[in-house]
Structures are given as structure tokens and as C-alpha cells.
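Only one protein chain is missing; all other protein chains are in place.
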Amino acid sequence: MEKKIGFIGLGSMGLNMAKNLVEQGYHLQVYNRTGSKADALDQKSITKCKTPAEAAEGVQAVITMLADDDAVKEVVLGENGILKSLQRNSVHISMSTISPDTVAELAKKHDETGSRYVAAPVFGRPEAAAAKKIWICISGSQQAKDIAKPILECLGQGIHDFGEKANGANVVKIAGNFMIMASLEMMAEAYTMAEKNGLDRLKVAEFFGSTLFSAQIFQNYGKTIANKQYMPVGFSAKLGLKDAQLAFKLSQQSETPMPFVSTIHGRLLSAVAKGWSETDWAEAISRGVTEDAGV
Amino acid sequence: MEKKIGFIGLGSMGLNMAKNLVEQGYHLQVYNRTGSKADALDQKSITKCKTPAEAAEGVQAVITMLADDDAVKEVVLGENGILKSLQRNSVHISMSTISPDTVAELAKKHDETGSRYVAAPVFGRPEAAAAKKIWICISGSQQAKDIAKPILECLGQGIHDFGEKANGANVVKIAGNFMIMASLEMMAEAYTMAEKNGLDRLKVAEFFGSTLFSAQIFQNYGKTIANKQYMPVGFSAKLGLKDAQLAFKLSQQSETPMPFVSTIHGRLLSAVAKGWSETDWAEAISRGVTEDAGV
Amino acid sequence: MEKKIGFIGLGSMGLNMAKNLVEQGYHLQVYNRTGSKADALDQKSITKCKTPAEAAEGVQAVITMLADDDAVKEVVLGENGILKSLQRNSVHISMSTISPDTVAELAKKHDETGSRYVAAPVFGRPEAAAAKKIWICISGSQQAKDIAKPILECLGQGIHDFGEKANGANVVKIAGNFMIMASLEMMAEAYTMAEKNGLDRLKVAEFFGSTLFSAQIFQNYGKTIANKQYMPVGFSAKLGLKDAQLAFKLSQQSETPMPFVSTIHGRLLSAVAKGWSETDWAEAISRGVTEDAGV
Partner (left out) sequence: MEKKIGFIGLGSMGLNMAKNLVEQGYHLQVYNRTGSKADALDQKSITKCKTPAEAAEGVQAVITMLADDDAVKEVVLGENGILKSLQRNSVHISMSTISPDTVAELAKKHDETGSRYVAAPVFGRPEAAAAKKIWICISGSQQAKDIAKPILECLGQGIHDFGEKANGANVVKIAGNFMIMASLEMMAEAYTMAEKNGLDRLKVAEFFGSTLFSAQIFQNYGKTIANKQYMPVGFSAKLGLKDAQLAFKLSQQSETPMPFVSTIHGRLLSAVAKGWSETDWAEAISRGVTEDAGV
């Protein structure tokens, strides 16, 4: 049956994506470290697996949606990793936010065993994943992307192709997270300065969010930062710092001085040093700005 | 006749705005340093004046749209300035991008002579002014704004009120120009890093402009920066530097450290030092980034 | 009698300098806003004056050592200012730390009245002034400097000539204060990083102060910063911020991007915003660094 695929990683993003695939008629061979997470899925449409290798067995494609580089490496290269069972020409659709270096290393390992790696990192929160509103960036060999695309089309509101180099999409993902962080800093600086000049932060944020900067980032985070209401935590300062470090590393490796990356990195490093690791990254950045301004 | 107002400053912005007012049935008492600019207006609907004072005579409102602080000061406070003729309770609608300090000083002078100052700086290029698509920020006393609003409604796609303090709208204008410049730097850094990692700048810019950053700034300038095609010049580096200096000064006066302002200021200062004063601000910022990266 | 000169400004620096001049046989026509300050001087060697103009009367040279630009302007240009009485070719030796713009303006006024301006700002604290250990930078016309030099030789351990342009010495003074502030930041960053890596701040500071960085700045302030013992206040954060602003302005006017100036300016602006205006500038900078590091 051709609509059977592997699915590894049932965190808040992964679970919502798995539900959408099931809804579209896919049968999933699922694996998750904490097995009980799979209980939330329609049991007729899934097969629970004991190892990543089992989830990748006999399918043309296996999706991974995991926390970080180490988790992906373990699932791919570990003793019971998917490389042990993935068939020749089958495709690993790797959707986690990981470093381009790790991607290059993993893509090479897939090549050596005859399977293929498609990078498919996403932009969007769990709610967006549930609503099929995430944006997906892909890169990898054309043949592999052709297999991945119909599957990915069930998950988001658009697939954006960044070429044949395995880790191209991951560079875009890191660039995007940098641009979000820089937008947070920019708004925090502007709205704090406005406040200290006697203006209403929220009015200023609403003006920009509805005119020149009428994009999601400025509308949603604009409100958050203007109101200084940062709960619930969507993405932690600690993870933000990790992404700022990835951006810094790319800047370094590609010999591209990026002063805004340095500022953002320092801001989040300070947040973590001050004990704000688990706050939302918008709070970490915004409180840094307001405390520096004595507010 | 109540629809007669004064209009001073027929530059590329002012002329388009004057045309729209004429179209809406206003009769304009116009003054411009170079008188011939008024030839482009319907002659039946205007009265050419020899001085600012003449343009402000007998009207309830006079609009000024001028190049900089000095020009506005001259038109208001000069020997034949509008304060000489402006009636008690008449309103000066001041639409130029000028410093909050100058506004405070001018508002005080109006108060002393019994007339009123309304700040009404705008966001948008001359084409936007022609198409009534500019955004207008206002601040000033409620009574004065009530007189200004019906006139301003003929000019843009929305009036955003920032309170009774005379220069509130100017603070917003400067904050907005800072946010635009920071966006230019952010894009230049991200797209150059992407390029040096083997990606197509334009594809990256189009992705962000159509998804997370689907706002004008990122769409229009995104293309400009991605393609490195900066002509024609919309807003010069020299004027950008002036605005960065205004932002820096506000940051200083309000004791709000703004590291992104410092970066942007240094970037534009370097551009001017290198002789790029007359390039577009997007070019000045973007070339600074690419040259630093050895591209 | 040729050893009679005017002396205006008996603050902690000025008083020590005046004592040294008296000791060298000078008779001083002194003026100070708070007249009682002159009681600390040998009464036979001074004549107390009621106005700056009186202090400058009939002498070939008058020294001013005042708090800021406004104070110097008042003493020179005010109703009873020294320009009212200063003879043709007499010299005003202006030793305060003031902006090059103010110097240019004052030098022009002196030219117009036939007297001469010599800039002679100094490096050193009141103790150094008492011990004749200050360093003096001068600039101005050669003729004027020839008159000033023998007098200045009684005050410090060296006179450094920076040319004929009136405000050259003031540029050097501002550059020097910038270099001191940058050294404070540099040490604060290095010693805090060393501390967080388990090292003893003081040992590290003593090592650098006795080897590669064996200069006063690194020895004295090195100890201060290493020990986090900032009392008594030698030079306040507020005055430091003023000097950082002068450096920023020079950077701007001369089109020289100076990123270290931006960092230092932001650091001191934040210190003032947080209410640390009256702490020593070393404390303001060092606490900024340690708080950012969560120490």
C-alpha cells in the first residue's frame, strides 16, 4: 500500500502533523521515545513501533520531527536507527530545526547506504501545525523531493524549494529565526523609546502592525511586546539562544559579519545568564531592552 | 468660504497632496519658494501667494510640507512667516519629518500667538501620496485635531492619533523610520549570509516576503536588496543618516539604549564617509553589509 | 609686574592649580562664583575679584578651569565676561573639558576683540593637579602658546602641543577620555569572563597591569574593577556620559564610525537610566557588564 509512511517524533509539532496525515488517509508507522504519545492518534491508522528502524521498514518515506541535532543523529545513526532499515531510494524527510553541518553529515550517511535525505524544516507553532498553516522549506535531490512533496502538501500552506544542496532549507530556517529575533529587538527598542517619550506602547504597535509592518510577526509579537504580557511561553529564551548561536556560526563559517546577530546573541546570552532561560524569547529580549532603559 | 486653506511646500510629496485637496473641492492659498511649481495645479482652484504669511491669511488651516527643521522654522517664525498672519484658533498642520525638539519649540510659539500646531507627519512615498495611500500620524490638542482631520482624510488611507502632546506623532515617525532601516539591515545581513551559503537571494527574499514577513517593507525592499538593483533613488542615504541621528538623539534624551540604532547609524555614517550620500538608503545599508562580507 | 595673571574657577582642580602658581611666585587675580573658596589660598598672593572681567583686567593671561561649556561661555561672553576687559594680545588659557564646537565659537569671539584663545585641557585628577602631575594638551596660535607655556609649566609634568587650530587639544582630550572608558569596558569584560571561568579577578588584573598593560589606567582602574570597590567617586557616570556624547558627536561630525564609542555610550546611558548617575564611571561600566552576566 503506497500511502504507508514512517513517522518519528510525537512532540507538540509532530503530533499535530501526524493527525493531519492520518486525516488525509496515510497509515503511519510511528515511533516516539515516550510511546504513550501515540494514544492520541486514531489507532486503526497507525502501527506502533519499538524502534526508529522498525518505523522506517518497508516504506518509501519516513518523517522525523525531533528536538535537536543529537536526537536526530541518534534516530538516524543509532543502533536501531532508520539507516538500518531504510530501503534503497527511500526518503528521510527531516523536519527538525538542526544545524546545516549536521544535515551535511547525515545526508552523506544516507548517500552511502543508498537512501535519501530531504531537509524540510518548518516555520510555525503547534497551533499552526494543527491548522495546516505552517510554511515548509525543502532542499535535497530532485528525485527525493518529488517523493516528499505530496506528503508535505498535507501538512502546510506552501512548500518552498531551496535547491539540491541538502542543507539549503536549514540555512533559510536559521536566517528566518534570526529575522524574527531581530524584529523582536527592533520592536522592543522602538516601543520602549516611544513609551519613555510619553506614548502608549500598544497604540504604536497597532499602528505599525496595521500599516507598514502588517505581517504576522509584527502583529502578534508586537502586541506581546507592547503589553509586556509574555505568557504562555511559545518558544523559550534557551532555544532562542541556541538558534542565535546557529546564526552566529553560519555568519562565521560563511565569513559574513552580521552585527544584528551579535546584538541578539548578546541579548539572549544575558537573558540566560540572568536566569530567564525558560521565559519566552520575546520576553527575554524585551525585558533586556526595558531593564537597560531603567523601566 | 470654509473650504479655503493655506498650503506651503510643493515638493514631490506636497504637490501630490495639493492635487488631491483640489480634487476634493478645496481652494488653496499656495506658497512655494520656487513659485513655478504651482503651475502644475488647476489654476482656478488656487491663489498664488508671495509669502508664507499671505498663504496663511484668513484661513482656518494651513498645511506645511517641507524639507527639514530649518525650512519649517523659517516658514513659521520668519519675517513673513505664518505666525504673522495666522488667526486666533487657526491650525497649522505640519506634515514634514522634523525633530520632536523643533516641534515642541514651534508649538510653544503658536500657543503664544493664539494659533494651534498639529503634528501630522506621514509614511509613504510620492506615488503613495498621489494615490491617497499614505498613512498619517497626528498629535496636538483635541480641538486642533478636530479641525485638521476632515482635511487630512482627503490625503491618506488612515489617520492615527497619538495624543495631545504636540510632538507625539513625530516620535512615531522617527520610530518608524528606524524600524524600516533596521529591516533593511536585517534583510541585507540575512540575504548575504544566504548567498554565501549557496542560496539564491531573490528566492529567499520572496519566501519571507510572502510568508512570515508579508508586509510592504519586506516585499518591496526585500526585492531591491535581493537583486541589488537600487535605482531609482527613493530616499537618499544622507536623509537616512539624518533620521538615524534623530533616532539616536531621541534614544539619548529618553535614556533608552538602542543598540540597533547605533548599528544603523554607524552603517549610514560610513556610507556617507565613503561618498554614497546620494544613493538610496537601501543601497547604502546593503552595500555596507556586502562589502564587509567581501562580496 | 609681569607675574600677575587672572585665575577663574576654584573647584577641586582649579584650587590645586592656583596653589601651585602662587608657590611659583605668581600673583593671582582670582574669581570664583563661590568667593569663599579663595580663602584657602595665601591671601598676600591674590586679589579677590567680583567679576570675571575684573580678574582679566590688566593681565597678559587669564586661566579658566570650569565645569562645562555653559560655565565657560558665561565667563567669556557674559555681561561681566573676560572679553569685556581682556587687553589686545592678552591670552585666555582655557583648561576646562569642553566641546570643540564651543572652543571654535569662543576662539572666534576672542579674535574679534583682539585677544587670544589657547586651549589647554588636562588629563589627571585633583591629586595629580596638586602634585603637578597632570598632562596638559595645548592648541592655538603660536604667539599665544608662547605666552601660555611658561605658566603651564608650573602646573603639570609636560605640555603637548597639538597645533594652531584652536580646538585641536580638545579633540585629543575627548579621544583620551574615550580611550579610558573603552579600557574600563575592556577590563570589565575580561575580568568578569575570567571570574566566571573560576579565576581570581584581582590576580588577573595585577598580571596585566604589571606586564603588557603596565600603564596607570590599567593599574589603578584595573584594581578598582577587579575588586569591585568603586569608592570614593572620582569621576561620575553622568560626566562620563557627557564625554561619551562629545566623542559620539565628534565621530558623527568627522564621519568616522566608532563602534566602541557606541558601546560605551549605550553602557553609560543605561547606567544613568538605572539611576547610577552619581557612581564612579568605572562602577557604572563595570556593573553594567557584571549585571548582564548575571553576576
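When the chains are written out, they are named A, B and C in that same order, and each has its own residue count from 1.
The definition used in the following text is that contacts are C-beta pairs under 8 Å (C-beta built on N, C-alpha and C of every residue); 3 or more make two chains touch, one makes a residue touch a chain.
Just so you know, these numbers come straight off a predicted model, no measurement behind them.
Chemist: List the displayed chains that the omitted chain touches in the full complex.
Modeler: Taken over the complete structure, the missing chain's partners among displayed chains are A, B, C.
Chemist: Among C:T64, C:S251 or C:T279, which residue is in touch with the absent chain?
Modeler: C:S251
Chemist: Among B:A56, B:V172, B:A194 or B:A293, exactly one should touch the missing chain; which is it?
Modeler: Only one of B:A56, B:V172, B:A194 or B:A293 touches the chain omitted from view, namely B:A293.
Chemist: May I ask you to list the residues on chain B that touch the chain which is not drawn?
Modeler: Contact residues on chain B toward the absent chain are 266, 270, 273-275, 291-294.
Chemist: Of the residues in chain C, which ones touch the absent chain?
Modeler: Touch with the absent chain occurs at residues 100, 123, 135, 137, 158, 160, 162-163, 165, 168, 171-172, 175-176, 178-180, 182-183, 185-187, 189-194, 196-200, 203-204, 207-208, 210-218, 247, 250-251, 254-261, 263, 289, 292-294.
Chemist: What residues on chain A make contact with the chain left out of this view?
Modeler: Residues 245, 248, 251-252, 255-259, 262-263, 265-267, 269-270, 272-273 of chain A touch the chain that is not shown.
In the analysis below, only the chains that are shown with their structure count from here on.
Chemist: Taking all residue numbers at the chain B to chain C contact, is the shared part over half or under half, that is, same or different?
Modeler: Comparing the two copies, chain B and chain C contact each other through largely the same residue numbers, since over half are shared.
Chemist: Find the geometric centre of each of chain A and chain C from their Cα atoms only, then give the gap between the two centres in Å, rounded to an integer.
Modeler: Each chain reduced to its C-alpha mean, chain A and chain C end up 55 Å apart.
Chemist: Multi-chain contacts only, two chains or more: what residues does chain B have there?
Modeler: Answer for chain B, listing residues that touch two or more other chains: 251, 255-259, 263.
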